[in-house]
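Take this structure first; my questions come after.
With one protein chain held back, the other chains of the complex are shown just where they sit.
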Amino acid sequence: MRWLRLYLRARRVHQALAVAVSVAGLAALLPANVRVAALTAMLAVAAFGPTLGAADEALERTGAVPWPPRRALHLGAVALLVAGLLVALVVGPDSARFEPLVVALRDVAGLLGLAALGAAVLGAAHAWVAPLLWTLVAVLPLLGPSADVRVQVAAWPVQPAATTSALVCALALAAAGLVAYSVRGARA
Amino acid sequence: MTGPSTSHIIRLELRRSAAAVVAVLAFAAGTALLLTFPQGFAGRWLQLAVALRLLLMFLFPVALAGGAALGRREAAAGVGELFASTPRPRRQRMLVTAGALAAALVAAYALTFLVALAWVLPRAGYFPLAALGVTAVGALALVAGGWIGLAAGRAVPRFVTAPVLAVLGIVVAGMVPQWVMVTRRSPAALLLSPVYSGSLDDFQTVSARVSLVQALWLAALAATGLLLATARRRTVAPALLPAVLGAAVAVPLLPPGGYAAAAAYDPGAVELVCDDAGPQVCVTRVHAGLLPDIAGPVRAALATLAATMPGAPVRAVETRRPAYGTGPADPPHDAATLVFAAPPTGADGRADLRDGSFPGLVLGAAWEQSCDPAPADAFDGRELAVAWLTGTAPPDARLAGAYAALRARPEDEQRRLVLAARDGVLACRPDAFAGLTA
Partner (left out) sequence: MWKVHAEALRVRAGRRLAVDGLDLALGPGVHGLLGPNGAGKTTLMRALATVLRPEGGRLALLGTAVTGRADLRAVRRALGYLPQHFGYYPRFTVREFVEYMAWLKEMPRRDIPGAVQRAVDRVGLTARADARMKTLSGGMLRRAGIAQAIVNDPELLLLDEPTVGLDVEQRIEFRALLRDVGADSCVLVSTHLVEDVAAACTGVVLLDEGRLVWRGPAAGLAERGASGDAGDSATERGYSALLRAHRGQVPA
């Protein structure tokens, strides 16, 4: 437990958690629609972006502990945390308030995968860029729930729950991010 | 500051800072998004300007995020102590960074416009100055967003500032106006948002007064952003003054009703451009690029009408009534003129005739007149008349019965009814189509 406590402090997880909780709390006050849900999920994921990298990556990599399972666990924990926040504050116990649970989970998985991919390629400092840009594109009125597969993929965070291509895209991003981040870690 | 030295430093900032990256991302994504709907602006300058303003819903948050990323640079690099020992005031340092960011954002916006011009120039027939005004307001909005982001990034130099600010930007400037309009209230303050919402008819223009007031407001907002970026603790409150004053001055001058109220009928766009190689076919100036493609089908329709009835129209003119939005109705026309609606513009700037409905619509225009109120069953009556002319059953299944009844009559009777309907419509009689739809 002591290791866990030190790790959480080193990665500044409490700060990220505070930001994510505030964002979800504010989002609960806004009109309930899928665009707001997508933006909330993205912000919560972006808040945890800096936790994906250490203050001194080069130093931490020299440790004897195997990092890949720990990184994967880190991602999984963040996913559960953010999804839990969304479910508790934004989706609500009666899912009539908001989009179905599946949409929230899909968005969290896909955006977190994208952030992890960004951390592996650009560094933890820039992990927020890709999720932000893709979500901004997706919430444009120009795109939206559509029958065209290209639009479904381009705007996957705002597609309804039954859209297979959006789900596939999100899962692909989640898998790619998980593998890339676990294996390579955040770029120093 | 010594002049050339400052420009040298601005160029250094452009090369080596996040300003260039933000600009490249804005340009790439903006251009890609713009080119997903070229049919919305092909051949029309003002529609391109408006399309770019629609895209501000994406570009404005990107400018905010980019500014925030740039604003945290000094804190992130740890240069604060070193720079504190230098004589040049912090304000001048930030001014250079702000200048580089503004140049990069405006360049990205302009380049997106220039690239999309390739879809506009070949078939453009009308250049309204409002296009420049609308574009200038968009560029100003990006600069204001970038400078506000710069101030925010300097004040809160954390990683999460950029995405939070971007989301705040898109919610406040993009989503809140739409939510407010849904509640049926449209205060003048809606036009404070630079993000265009809704659509503009080809025959409309954006009121110059609205563009001017918006430009003033955004300039004040940009000034506040710049002052906040260079502020010390004591000067934060005075820095907000330009934005507050700007809003206070702008809101009374803006019309309520959002961007729909900012649209005005444009007489310049509806001036007629004519093709006289044969029976005269005229279109509006803004649709001049469609003339080569529709002159043929329109003349074919005129020929069909001439072959079938006496008193057929000898020239065709495009309607000058906007498809949506406010605008004057056409004046009543005589029997010698056919007033038709132009087909939509395709992605290449040419007329989009793919669904094959245009010839039928042109023929149907012979049974149309500018009447208030319109004759009863005008739409069905026109369809029946066109079906009779072309000899094919009307596509609407409801009219199959009426069409069969018409065809069951003797030939002369059919002709008489159809021609009487045309005379009735031209004279604006309310029962003009009674004979056909009975």
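The letters A and B name the chains in turn, as written, and every chain counts its residues from 1.
Convention: a residue touches a chain if its C-beta (ideal position, glycine included) is under 8 Å from a C-beta of that chain, and two chains touch if they have at least 3 such contacts.
This one's a predicted model, so the numbers in the text were calculated from it and none came from an experiment.
All shown chains touched by the missing chain in the whole complex, by label: B. Annotation: of B:Gly78, B:Pro310 or B:Pro373, B:Gly78 touches the absent chain (contact as defined above).
Where chain B meets the missing chain, the touching residues are 2, 4-5, 9, 12, 16-17, 73, 77-89, 93.
The definition used in the following text is that only the chains that are shown with their structure count from here on.
Between the CA-based centres of chain A and chain B the separation comes to 35 Å, rounded to the whole angstrom.
By the touch rule above, chain A contacts chain B in their complex via residues 16, 19, 23, 30-31, 35-36, 39, 42-43, 46-47, 49-50, 125, 128, 131-133, 136-137, 139-142. In the complex of the two chains, the chain B residues touching chain A come out as 25, 29, 33, 36-37, 54, 57-58, 61-62, 65, 76, 159-160, 162-164, 166-167, 170-171, 175, 178-179, 197.
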